[in-house]
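With one protein chain held back, the other chains of the complex are shown just where they sit.
Presenting chain A:
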């Protein structure tokens, strides 16, 4: 039964996407929303059924479906094949359930947009691609989904394509992720030449058996890491994600917060056996993740656009996942991925509802005091913010962040004999990141929802928008209790789910670790209250005059750096190739030859010209004669016919 359900899971959103694209705009907005939501609902039901099937089986059991062989050549083969194991089970549950909630929300949010069919066509196509990505049992098949989600991301960022800013943002996202895709392809080719197949199981088996040389493993892991970094907007590819907020808000929630950007995390978690053998790459992952946490949090602290705060916070949270992946605790990364999908989708959807009701005002300093006029949305946003900050015990974010922190602490990387990177240092960075996270998100909360009221609002948030928000609130609060920190009651459902064999004893871990992880978000909340929350706030606005902050706010600094580092040299290179020195030599020779040939040509032209003149005058005379023959008189024509006939007869008879 699983073999049938697995392709159906992907087929359902794909069919909806086809229907929506083919009927392009002929369906009413209501019908479009219904088709999209029903297809997502079917997917969600199927994924739940599949999960039950999988969990009722043996611990290492998988559901597999090979649809058809893609290519078979000597030394390499690839299939279109799907596989459901426990890692991908978590992903399909997140993708379909969060996707369903966001679709229900979007059906109402996009109700008045003329391009709603195109919007939902792209969204359902995205879900189909994402499901292909997470279910593929072959890296080449995974790459189809990988490119598909990139395409849908591009289409949806540039959804309102009549504004050039949006299309520029779409192109930027596409180029940046494309660089990573090229690197990922390089890594896959390396693995394919080393192993002869891209089947994930075969690749991992070959790598763990030592069939692949250590340098090849390191190179492949490095390239795959670059692909993952670009997809997940980590340093040094982080600049595309804030610009991607140009798309509709449900898109930001689904693609640029909850699912697509986590594809990189999923890919590394899926190939964790490969990465375990590549210590330098793991260290690089962890360090980049830790740097991204701090960079994203610091930048989010000075943003004034509500959606951009959330975008930078997404980058920062993805940094946590990469840190966890780098330290080898991929279960923690997946757990954080799941909870992050819940609370970040909640934050984005709430922000979208707020923005719609305040006449598309996204500047947090112009909003304010919304707590009086929209208490429900305020509650939802505060819940999301608490989960993001990881307020202890009551939120999902706390448990997943705690799992990452406790996994990072004991990690250590032996790069060379002398150089050892300790996990304690990374742990410190992550803890600082947690403090900053609480600071920036509660800054947002206090400025937007408390204080003086700033803008007028209109309307009421419709019921179909509040239902998904409610569901996500519940998930953000309770989604974390399935995995408790070790010092708490032994409840390890999530890691037991992923890796039943592993034992979970961090017995050597000091008890104050968890205390630190619990206190730091509260400290951040307190500082945010002092700075922005009190009736007479210490600073209403961080002094925006400082050049550093202005740079950081717009993200211009990095863009300018990239412009100097990559775009300008590239331009210079193209300039150089256009003004080639060798080309000048060749051009000079060519010019000389041309002069010589011109003089020869002129001599010849004179001669030919005379000939041609004669020819034309002769032709003109003949032409005039022929013109006279055709005088339009029937009798003359008859005479010519008769004369011609006589001549022909004479020739026939006399010859």
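Everything that follows uses one rule, which is that contacts are C-beta pairs under 8 Å (C-beta built on N, C-alpha and C of every residue); 3 or more make two chains touch, one makes a residue touch a chain; residues count from 1.
Simple rule for what comes next: contacts and distances are computed from a predicted model.
> As a check of understanding, state which of "Branched-chain amino acid ABC transporter permease", "Probable sugar-binding periplasmic protein", "NADH-quinone oxidoreductase subunit K" or "DNA metabolism protein" is the UniProt name of the chain not shown.
The UniProt record for the chain left out of view names it "NADH-quinone oxidoreductase subunit K".
> Which of these touches the unseen chain: A:73, A:419 or A:634?
A:634
> If the missing chain were put back, which residues of chain A would it touch?
Chain A touches the missing chain through residues 626-635, 638-639, 642.
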